[in-house]
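Shown here: the complex without one of its protein chains, the others still in place.
This part shows chain A:
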Amino acid sequence: MSEPHISVRNLTMAYGSRVIQSNLEFDINRGDIFVIMGGSGCGKSTLLKHMLGLLSPAAGDILYDGQSFFAASEEQQDAMRRRWGITYQSGGLFSAMTLAENVGLPLQLYTPYSAADRADIIAYKLALVGLAGYQNYYPSEISGGMRKRAALARAIALDPEILFFDEPSAGLDPISSSLLDELIVQLQSSTGATVVMVTHELPSIFAIATNSVYLDATSKTMIAYGDPKILRDHSDQPVVRQFLAREASSSATAEEPS
């Protein structure tokens, strides 16, 4: 394996003086479907926001292709971001724009396509996520599951190298959620992109993840790293085995309020 696509180096995250997670250190290889797991409020979404550069770390660094994100100049950061596709927990679609405009915005800003070509690409991207013909709908006019898929269409508009998902299947019924998983796997295998997702949906984790990290709320650091299927049976941490086997026990740790 060549050098890792994303490396998190000794990362400490804090809101003011409240430390969320510390000493995170892991690599994500090219083409991985990498899952960030952990109990509620352990800092999964916060880690993702750090990886996206929306929050600055209290200590440590995140490297993309060996290049530090936080030490890079603003232009370099923008250039790096253009190679990413992101969907947010609440979708993050622009509510004042139609689906076509949502998907078309990154194309309009960063590609030299003509308006006609752009419309074709938008139609193709929407068809990929099963939303062909919904170009002129506003995000408020479609269902929650469709919004998640529309957000995915926007995320893949620029054929990104890395796809970030924040709880992609949260709030979806089991069928829609497994369809979305399938879609992510298909897109990943056909484009070769690296996928990083935050989730605690066990079916998704076992169905698609190839690597993972488990963040623990009590010790405020990562306590497991590896393929979740292997971690479920062989992790030396009882909490991780419980999480992945969906067991509660009297020694289960308390949930901290987020």
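Keep this in mind: a contact is a pair of C-beta atoms (placed from the backbone, for glycine too) under 8 Å apart; a residue touches a chain by one contact, two chains touch by 3 or more; residues count from 1.
As a convention for this text, contacts and distances are computed from a predicted model.
A.B. asks: Would you mind picking the UniProt name of the chain not drawn here, from "Glutamyl-tRNA(Gln) amidotransferase subunit A", "ABC transporter permease", "MoxR-like ATPase" or "PTS system IIB component (Fru family)"?
C.D. replies: The missing chain's protein name, per its UniProt entry, is "ABC transporter permease".
A.B. asks: Check each of A:Gly53, A:Gly145, A:Pro168 or A:Pro228 against the chain that is not shown and name the one that touches it.
C.D. replies: Looking across A:Gly53, A:Gly145, A:Pro168 or A:Pro228, the contact with the absent chain belongs to A:Gly53.
A.B. asks: From the list A:Ile6, A:Ile20, A:Ile86 or A:Ala224, which touches the chain that is not on show?
C.D. replies: A:Ile86
A.B. asks: Since one chain has been left out of the picture, which residues of chain A touch it in the full complex?
C.D. replies: Those residues of chain A that touch the unshown chain are 49, 52-54, 77-79, 81-82, 84, 86, 88-96, 105-106, 109-110, 250, 252, 254-255, 257.
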